[in-house]
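Note that one protein chain of the assembly has been removed; the remaining protein chains are unaltered in position.
Chain lettering (A, B, C, D, E, F and G) follows the sequence in which the chains are written, and residue indices restart at 1 in each chain.
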Amino acid sequence: MTNFEDLGFSKVDYDREERTGFPEIVYGLSKTSEQLKKIVEKLVSNHNKTLVTRISKEKATDVMASVPGGDYCARSQTLVYGENEPLDEGYVLIACAGTSDLPVADEAARTCKWMGCRVKTLYDVGVAGIDRLLAHRELIQGASVVIVIAGMEGALASVVGGLVKRPVIAVPTSVGYGTNLEGLTPLLAMLNSCSSGMSVVNIDNGFGGAYQATLIMKLAVDGGHPN
Amino acid sequence: MTNFEDLGFSKVDYDREERTGFPEIVYGLSKTSEQLKKIVEKLVSNHNKTLVTRISKEKATDVMASVPGGDYCARSQTLVYGENEPLDEGYVLIACAGTSDLPVADEAARTCKWMGCRVKTLYDVGVAGIDRLLAHRELIQGASVVIVIAGMEGALASVVGGLVKRPVIAVPTSVGYGTNLEGLTPLLAMLNSCSSGMSVVNIDNGFGGAYQATLIMKLAVDGGHPN
Amino acid sequence: MTNFEDLGFSKVDYDREERTGFPEIVYGLSKTSEQLKKIVEKLVSNHNKTLVTRISKEKATDVMASVPGGDYCARSQTLVYGENEPLDEGYVLIACAGTSDLPVADEAARTCKWMGCRVKTLYDVGVAGIDRLLAHRELIQGASVVIVIAGMEGALASVVGGLVKRPVIAVPTSVGYGTNLEGLTPLLAMLNSCSSGMSVVNIDNGFGGAYQATLIMKLAVDGGHPN
Amino acid sequence: MTNFEDLGFSKVDYDREERTGFPEIVYGLSKTSEQLKKIVEKLVSNHNKTLVTRISKEKATDVMASVPGGDYCARSQTLVYGENEPLDEGYVLIACAGTSDLPVADEAARTCKWMGCRVKTLYDVGVAGIDRLLAHRELIQGASVVIVIAGMEGALASVVGGLVKRPVIAVPTSVGYGTNLEGLTPLLAMLNSCSSGMSVVNIDNGFGGAYQATLIMKLAVDGGHPN
Amino acid sequence: MTNFEDLGFSKVDYDREERTGFPEIVYGLSKTSEQLKKIVEKLVSNHNKTLVTRISKEKATDVMASVPGGDYCARSQTLVYGENEPLDEGYVLIACAGTSDLPVADEAARTCKWMGCRVKTLYDVGVAGIDRLLAHRELIQGASVVIVIAGMEGALASVVGGLVKRPVIAVPTSVGYGTNLEGLTPLLAMLNSCSSGMSVVNIDNGFGGAYQATLIMKLAVDGGHPN
Amino acid sequence: MTNFEDLGFSKVDYDREERTGFPEIVYGLSKTSEQLKKIVEKLVSNHNKTLVTRISKEKATDVMASVPGGDYCARSQTLVYGENEPLDEGYVLIACAGTSDLPVADEAARTCKWMGCRVKTLYDVGVAGIDRLLAHRELIQGASVVIVIAGMEGALASVVGGLVKRPVIAVPTSVGYGTNLEGLTPLLAMLNSCSSGMSVVNIDNGFGGAYQATLIMKLAVDGGHPN
Amino acid sequence: MTNFEDLGFSKVDYDREERTGFPEIVYGLSKTSEQLKKIVEKLVSNHNKTLVTRISKEKATDVMASVPGGDYCARSQTLVYGENEPLDEGYVLIACAGTSDLPVADEAARTCKWMGCRVKTLYDVGVAGIDRLLAHRELIQGASVVIVIAGMEGALASVVGGLVKRPVIAVPTSVGYGTNLEGLTPLLAMLNSCSSGMSVVNIDNGFGGAYQATLIMKLAVDGGHPN
Partner (left out) sequence: MTNFEDLGFSKVDYDREERTGFPEIVYGLSKTSEQLKKIVEKLVSNHNKTLVTRISKEKATDVMASVPGGDYCARSQTLVYGENEPLDEGYVLIACAGTSDLPVADEAARTCKWMGCRVKTLYDVGVAGIDRLLAHRELIQGASVVIVIAGMEGALASVVGGLVKRPVIAVPTSVGYGTNLEGLTPLLAMLNSCSSGMSVVNIDNGFGGAYQATLIMKLAVDGGHPN
């Protein structure tokens, strides 16, 4: 039997937590403050938690005025309510190539944490100075899952992929200009990596990389058993 | 200290099993029989196992004549030697949208099995007849990881992604014509899925999807601990 | 014999209603208020009705000040005058995948209604929660024509296409980011649907989908006879 | 309750006729003779009819040797068994721009006829000689649905679209060279037509255009009532 | 011997009139007012005439304050000084598909006139209402050269091309949205026209179309003799 | 009144010579020998002349066996019958960048000659050795129209365009590899030429360039008067 | 042993001067003033010099207020501190096609100079007036390395490449419109040059062209010996 509420402009999917493990996450970009307020209110009263991504400061202020208890981060454009059950094994490593990738890295980190993961970060380790990266081999090889975030040519993902036994989730960013093609270049590079054990999400999709990493962590904590 | 052997045309990476958990896998497409024979011989004598992908029947016959113990499958164009330690928890589900996706699905299945996974398959469940898919909800939701393989518009990945708690690895195929653009269309679709928890590999890369799925299974069997 | 009026910057096609069943519809995007006023005035005095699409609030205000009787909707950027003869059989269903698709869905709904169709709507039924969609099978299968509006990966169109006996008109939207490529991804997906009986219009072209759906309804009301 | 048969490599969807009005149609391109024989046999014994598209002469000969009663056409690469109930109102007009578009036009004509439509054809009426087209205004305006098939720049679709009251389904073809981009150019042109009431299917997809046209005819014959 | 003046940021090519028949024409888009003033002053004092394209109102005002005698048109973003010797045979017809193409059509008309051509115009004759076009057969067939300007799918160029004995210069415009791809679609369509005797210039390049048309007129006035 | 003959698969346009100055020219690529024979026979008996482009040696032999009087050229893949009235002023110069462009250059030369033009050629004058080009300034500046044919980066067109008073028709070729993109690169380059007075036709379209050049010559011979 | 400092958001690579010959250069585009201040301060105190590219006037003012000694240039958006050891042989020639390429040319010139090169410039020598270019043969052939900067069709690079014995570094710019595709067209043209001895950097990357040119000069000054 299906379980959702129809707000006219939106059908809030209360069944999603039961079905997929986590409540609906709200894509804030093209929703109005009015729409966001109503959806967040419904999700928080049903699940005690939700995550809104790509939400501007203005809209977040509106929503928090209406639904208390939110925590907003402007750099990553995320608004979180509540938290999920902690996943107490290992850690997800979030590595990024340059300072310019920080907003995406933060979106990933905030998502992982809200979903229950332990997170470590390694920022600005692009391959132009490979020794900065290799100096952290232990941190990298100690991770259960690695999220690699890179713009320009995205080569960091391949190098990390060649160093680890664990899954790598690659997130291309739109950092660059000209033939970077707003992130298409690192995306294509990551899809063609000569390192095995890497899969890829949409450009600038720190959220998506984190979500996939957390599902992997959760399966691991559950010992590989189906849910 | 690095550990590889230089054959001139190739540097065989004996350290890879220690470093990444599995020995080097050989990309057969643009290598000659001569080159393949020498690389396979080195890998088999050092690791007792290897996998060659995208290898034609002719080349495989040459290699097997020279290095005994291989097992060749023409539909998936794979040649395997030996096997890896079994991963005795849960199963990987390989679901594909149409009959035409079978070569890619078989490449994925052969890779998963060689790497130690238990595998179940669900073939020809494209969304044009959604009830064929929904009739197998239990099989789908019982999987630890799902590999979804689809050409044309790739919609199967999104529908499966919305049904499960576990990670989905999406493999676009070049099945289709015209605006399918040799698989670019399902690739793009999968990268933009409205379902969370999905990551994507290169077009027709059944091997890559399987490799990622197995790394996830291995982490899970290890309980999320670093290696 | 041709029948149009030459305003210099525009040749108003009075013959169009006779020839194609509906008077000229005005594309407002790159016309000035002055141009729009004159064209609308001519069409309203000749046909008692017209529709202007992609018209901003500012321009619509100018036009309505000059030609009374208009009805403007800001979300869909449409301005309508008068109405066409009602088509009193069945209904067109307008289904959209997410809240962000509403402006396009409204453009479609306003166009269908002005052209005489009965319209029902089903909003926010993206495939990430397939049960929300399947809960409305009856509504979907009861429609004479379905307009499916979706951004991101556009998978909703294929799923709906597999459920119905009636024609589906798919409208891709530019909702998404990165590899969504401003709507090219759902467009390509829809053109490659594994469900038969679907045809596609331009990105964000709610008007075009509605126009095609209405021509189909009109033919049906006429019992398939040529006009 | 779902109703399909699992052949391992294929799940034959017996429910499709009930659900969508027509039995499964088989995409022959990447299936082996062995696979096609088994699928066709199942469909013919359950529905007394089926259609196979994109099937080579060799494979069709194999299938017909195994399942008698088939009718093969080499130019359109189609194999038909049985026939659907006739739709006895109006006609579908299949118009194509040049002699080179004939294989696609034939695929469309064979599909329409098998599905029950009455078909008229108008071949080689590209806009370079517009009077050839205008000489047939009556035939064009008398059609209930028009399928326009064109390669190169695809302009024929727009001109026909401006002449009729009825829906136009546009099928771009890969006829041309250089910047024709294997049919992308007429596809893009058709999606941007300045004529309203046109929708578009994949490149060279005569089958898809015919299927959509027939669904429209069927709705019309049913008087616009839901099924 | 070369004849130009070096302003540091620009080398003004005084030899161009001798060599190519017309003095340098200035591309205003990315030049500053300061740069434009100096270049225009040099060209006007050497040739008594010049044309500046893509120049904003602000910059034009600056230039005209400094170099008197200019004539600015805001819609076409052109500034002209002086005039070229009249070409007193036949006329160039500038035909455009829709009202939105007027800025490009005006750029073409102003360029042709400044270069000496007689110009006639035919605006808003897109193929959605083909009879508006055919009503002007005489005007079209009486032209010595036709410039066809169209956005969307650009079909007007092919239809005109099929009606005339004289050269057609096709100018695609960026009018449209979505798969119009900012004018790439009509450009591609025009390059693939099934009508012979058409050549194409860059998107929105009314200037370029006019320049080519005028060179043709000039050759004709000279009776085909080399200069 | 329209004047064409309907062969079923083709409508031969006898009115074309009257309307556009030259009889129908046949695109041989995707027509069968049978179709070509019938079309050529009709055109030759009505006009005493025709031109077939992109016709293979095999098909040409079939056609010539059936319709005597043809002249075939294998390098340019053209078959001509009869000839058009000579244009006795000036000459068309066909300049190409490299030896590899010869098939396209020949297609252009054969078309120009059949249409009545006087032709001169200048082959292998690519800009890598600019002095080879400048050594022929007189030949270049003496032409009434120049057809520039170039692959790779197509720079020859811009250099020639800067040297002449007369129209340049640029024909990009698919000569090159990798990022040449089968001729898209020189096409794009030619459309963006910094030299004015150039227009462009489809990739490898020597025929199209020649047709346009000849229309220009014909207008010139007629002194710019309408036909 | 690696040598870098971790600022959290950035790992400043002090080893880079030792390893690659020059200290880290800072990409200013997506860094905040706060981040830039800290990075610049560290680099200046460790190396006495650095270069920041793509830095706006606002950010540069902030940085210079905090770290004295900087020299800012608004047209090229560069901020330099200190200088590198002079390279006292020959000169780098920076040639650009049009006035609109000046910002990129200036970025190249400022980078070359800061890195120690002697620089000469040759501006506005696009091939539309080839004699302006050929008038400077001596200057061009006297250079040790030539950086050619051009937008539109980028033909200047090929012409220069055919005139010199020395390496040419080609920098495409985004100057142009329509099919210029924001610089993709000159980039593609330069990659396909028929002149040998040319290599290419990213669109508008004056910095990158200059960096490569200087490495070449430095090798030359060192007489080709490894460092």
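Annotations for the structure displayed:
Note that in this section a residue touches a chain if its C-beta (ideal position, glycine included) is under 8 Å from a C-beta of that chain, and two chains touch if they have at least 3 such contacts.
Everything numeric in this text was worked out from a predicted model, so none of it was measured.
Looking at G:S30, G:T99 or G:Q212, the residue that reaches the missing chain in the full complex is G:Q212. Chain G meets the missing chain through residues 19-22, 25, 87, 89-90, 141-145, 162-167, 169, 187, 191-192, 196-202, 207-209, 211-212, 215-227. On the side of chain A, touch with the chain left out of the figure occurs at residues 97-98, 126-130, 134, 152-155, 158-159, 161-163, 176, 178-181, 184-186, 188-196.
Touch with the hidden chain on the side of chain F covers residues 98-100, 102, 123-125, 128-129, 131-132, 134-135, 175, 177-180.
Note that only the chains that are shown with their structure count from here on.
Inter-chain spacing, taken between the CA centroids of chain A and chain D, is 44 Å.
Centre to centre, using the average C-alpha position, chain D and chain G are separated by 57 Å. Chain C has its Cα centroid 36 Å from the Cα centroid of chain A. Within chain F, contacts with two or more other chains are made by residues 19, 162-163, 184, 187, 191-192, 196, 202.
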